[in-house]
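The complex appears here minus one protein chain, its other protein chains still in place.
Order as written gives the chain letters A, B and C; numbering starts at 1 within each chain.
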Amino acid sequence: MSILVNNDTRLLVQGITGREGSFHTTQMVEYGTNVVAGVTPGRKGQEIAGVPVFDTVQDAVEATQANTSIIYVPARFAPDAIYEAVDSGIELVICITEGVPVNDMVPVYHYVRQQGARLIGPNCPGLITPGQAKVGIMPGFIHKPGKVGLVSRSGTLTYEVVNALSEAGLGQSTAVGIGGDPVIGTSFIDCLALFQEDPDTEAIVMIGEIGGTDEEDAAAFISANVTKPMAGFIAGQTAPPGKRMGHAGAIISGGAGTAAEKMKALEAAGVRVAQSPSQVPGLLQEAMSA
Amino acid sequence: MSILVNNDTRLLVQGITGREGSFHTTQMVEYGTNVVAGVTPGRKGQEIAGVPVFDTVQDAVEATQANTSIIYVPARFAPDAIYEAVDSGIELVICITEGVPVNDMVPVYHYVRQQGARLIGPNCPGLITPGQAKVGIMPGFIHKPGKVGLVSRSGTLTYEVVNALSEAGLGQSTAVGIGGDPVIGTSFIDCLALFQEDPDTEAIVMIGEIGGTDEEDAAAFISANVTKPMAGFIAGQTAPPGKRMGHAGAIISGGAGTAAEKMKALEAAGVRVAQSPSQVPGLLQEAMSA
Amino acid sequence: MNVHEYQAAKVLATYGIPVNPGKVASTPDEAEAIARELGGTVVVKAQVHTGGRGKAGGVKLAHTPVEAGEAAAAILGMDIRGHTVHKVLIAKGADIASEFYLGVVLDRPNRKVLVMASAEGGVEIEEVAKTNPDAIVKRLGDPLVGFRPYQAREMGFEMGLPADKINGFAAIASKLYDVYFNEDATLVEINPLILTGDGQWLALDSKMSFDDNALARHPDTEDMRDLNEENATELEAKRNGISFVKLDGTIGCIVNGAGLAMATMDAVKLHGGEPANFLDVGGGANASQVAKAFTLVTADRNVRAILINIFGGITRGDEVANGIREALGQVAVEVPIVVRLSGTNAEEGKSILAEAGITAVTSMDLAAAEVVKAANG
Partner (left out) sequence: MNVHEYQAAKVLATYGIPVNPGKVASTPDEAEAIARELGGTVVVKAQVHTGGRGKAGGVKLAHTPVEAGEAAAAILGMDIRGHTVHKVLIAKGADIASEFYLGVVLDRPNRKVLVMASAEGGVEIEEVAKTNPDAIVKRLGDPLVGFRPYQAREMGFEMGLPADKINGFAAIASKLYDVYFNEDATLVEINPLILTGDGQWLALDSKMSFDDNALARHPDTEDMRDLNEENATELEAKRNGISFVKLDGTIGCIVNGAGLAMATMDAVKLHGGEPANFLDVGGGANASQVAKAFTLVTADRNVRAILINIFGGITRGDEVANGIREALGQVAVEVPIVVRLSGTNAEEGKSILAEAGITAVTSMDLAAAEVVKAANG
């Protein structure tokens, strides 16, 4: 088992003929992901890594019954790509694209929810169920199938923690990068709820960072709903206030959104919070045997 | 029994201190409608016909548990008034106001549905459950309590038919004027469904007019869902194409929306369609004894 | 409210939609000068608020400025479906490779705005809907997030556009949707939207109607009103809060309420007469409104009798009767009048009218029969 993506995933790539899209399609196909279709308007009939290209998502879904879509189009086309996917019946949309204006994402967020679909990202590395489906830009080989669910706002930092987990013999059920923007489709809480319900996830790792209060909200959710052992890490203990740390959402503003508050909230919710990514596997094992 | 309004109606009047608002509040109070509150921003503390005035719908609902609202504000303020009512928890909103631009009503229509509330109108005379609640601008005295449900796009023409029904001894369960605009909150079908389910409504009268295809859609619904005896009338058999007949929605365009088509569709659905309003009571009695 | 083709083109141009440049002339000399300025072959088009210009001879090709002047001379003053031509548009002849239809209109059943397109351009869309409905591609704008670019692309692909024309088409469709919403139109139509020989999109002819209820927030639109195209009586009625539509019959109608006014026309017809007008006098039906209604109705020389149909609701029958009497003191009405009064205080009202020598009845059908008789008598 796993959450969101698995062997039943029939993946569509929006923006498949672009530089990023074609590169990562090849990578995903090589990993074994069931990539069934790609879309670039006007490129019908082409193939990328053996995957047929269509003009519209509607055509692609009709021809291939794709149920999941990953988006690699430039930022100014990303909201339209998300609408196209959702309106064509795609249930799970992963938007890798970085740099989408926040004002564009506000209506997108609410529209996607209203239509009953799920969006992950934007500005995220995607998600992976090791051994089944890699739907994103993460290096597949560092992941090992297993029982640890991982959810993170970060990219490379996630790989760091996944690598440490795998080396410690802690494989992953699914690892989800939810993205570093202020408005993202899927939150920590959404993923924690899915992991809590997933019978094959036995423990959960959560990687947060400065900015917003999603970690605090997650802590409240954990106290009330999560019974599985958890470890976590929050990046940005040394970040100054008022400065954006790379991610559009990683900013301490008006004194709110500090790492200290987030760590405190998670600890109070029973999550073992690491000082350094390397401590995560040890803390998780502690939690699992507690 | 009845539909939508009755002795449990706790009515709020938006725009209560205006000319129309204050006049009709007095009329509704005299009829016996339970008018609990009025709203005009900045007029808190005043009274109209013994009804206390509040600054906001929120305040009025908190103080009086109003559950229904009727709107008499000018057209350019009407959409905001509808939003205010719906967001303050009002379940049924009746918008009397004429002249609201169609582009304003499109989002209002969908927002109200999305919030699970119901809008009647705009550009309508309101609705009445004789002997219980008059929520609109119709002359109350022509109505008699009874078993006939009536739904109409028109105002005065409805009074004409109601009067004829009352004189023929056919009282009404509820009479609803849904309004003459191209985009209205509640359609024939909505009302027909409610009348069909209402145990105290034994027969239904439907008054349509040229423009749009709501009557044709209603006919299809009637065929499939309405088992109660029905009579109807369609105004505008002599209306020329391309000309708006008073109501913003009463226009035959591109050859569609003629009275002839509508009459044909209703007749095919088993509705007895009158040539003249005065024939309606007789046809309904025929239908009821058939 | 409708506007002329040349005005619609200006609106399209402000939204960045490519239109065929042209200028308007009111005289053959002006037309010739414009043709000289534009150079080459031009087309001279009647500017009237009606379709069917082509069939009526209101569109002519001119190869030289002199020909353009001659064409204008032929078209100006022409009557097209009851509309007199006061202006012609002189535009460059376009090199048409293919013609399309593109329109935006309210979809009443869905309460959403519909974008329609067809590869059968240059033909009325109602005609295509009848003969080849599958040729029409449609997409609904979402009431909350609008018409999305992907929808426009889907329409382009469904119409079989070549891949390199998709984005251009999609941009025009999105802009036309913006025109519809931002300008509070009730219809915007480009027909034909063409691809030229060198592969450029061009809006060759367009049509727009605007929501009368929204004109207050669009003074620029109101400025485009052409009084030549409007019925003077209808405008005068509107200024007085009366809805009036001129018809071809002989029986003038004065009614309170739009639905009842239509039903009254229908009753006249049912009893063998022909209504001369639709007239909704509005709620009050007081003396000054009724007097104004008399003026409007009697301005029509065809009117041979008048039917006043008032259902007394909030307004009482005796008030209405007094209003009618007073109005008759202000306006000289030389045709027979039949009054139908029902509802509140109808009997009192009828007595008042009887004293003034006016037939007043209770039944609408009877009143219709009476007025038809009076008109024929």
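The rule is simple: a contact is a pair of C-beta atoms (placed from the backbone, for glycine too) under 8 Å apart; a residue touches a chain by one contact, two chains touch by 3 or more.
Keep in mind that this is a model prediction, so the values were computed, not measured.
Enquirer: Considering all chains of the complex, which shown ones does the missing chain contact?
Expert: Missing chain, whole complex, touching shown chains: A, B, C.
Enquirer: Identify the residue among B:P52, B:P74 or B:P107 that touches the chain left out of the display.
Expert: Within the whole complex, the residue contacting the unshown chain is B:P107.
Enquirer: Which of these touches the unseen chain: A:M245, A:A265 or A:L284?
Expert: A:M245
Enquirer: One chain is left out of this view; which of A:P107, A:P145 or A:G282 touches it in the full complex?
Expert: For the chain that is not drawn, the touching residue is A:P107.
Enquirer: On chain A, where is the contact patch with the chain that was removed from view?
Expert: For chain A, the residues touching the absent chain are 27, 75-76, 99-107, 109-111, 137-139, 141-142, 152-160, 163, 180, 182-183, 207, 209-210, 212-214, 217, 233, 235-240, 243-250, 254-255, 259, 275-278.
Enquirer: Determine and list the chain B residues touching the chain excluded from the picture.
Expert: On the chain B side, contact with the omitted chain comes from 41-44, 55-59, 77, 80-81, 83-84, 87, 107-108, 111.
Enquirer: Which residue numbers on chain C touch the omitted chain?
Expert: Chain C touches the chain not shown through residues 144-145.
Here, only the chains that are shown with their structure count from here on.
Enquirer: Drawing the touching chains as a network, do you get a line, a ring, a star, a complete graph or other?
Expert: Topology of touching chains reads as a line.
Enquirer: Using each chain's Cα centroid, which is most distant from the centroid of chain A?
Expert: Ranked by distance of C-alpha centres from chain A, the top chain is C.
Enquirer: Can you check how far apart chain A and chain C are, centre to centre, with Cα atoms defining each centre and the answer in Å?
Expert: Chain centroid spacing, chain A to chain C, equals 55 Å.
Enquirer: Multi-chain contacts in chain C: which residues touch at least two other chains?
Expert: Expected reply: 144.
Enquirer: Mark out which residues of chain A touch at least two other chains, giving numbers and ranges.
Expert: none
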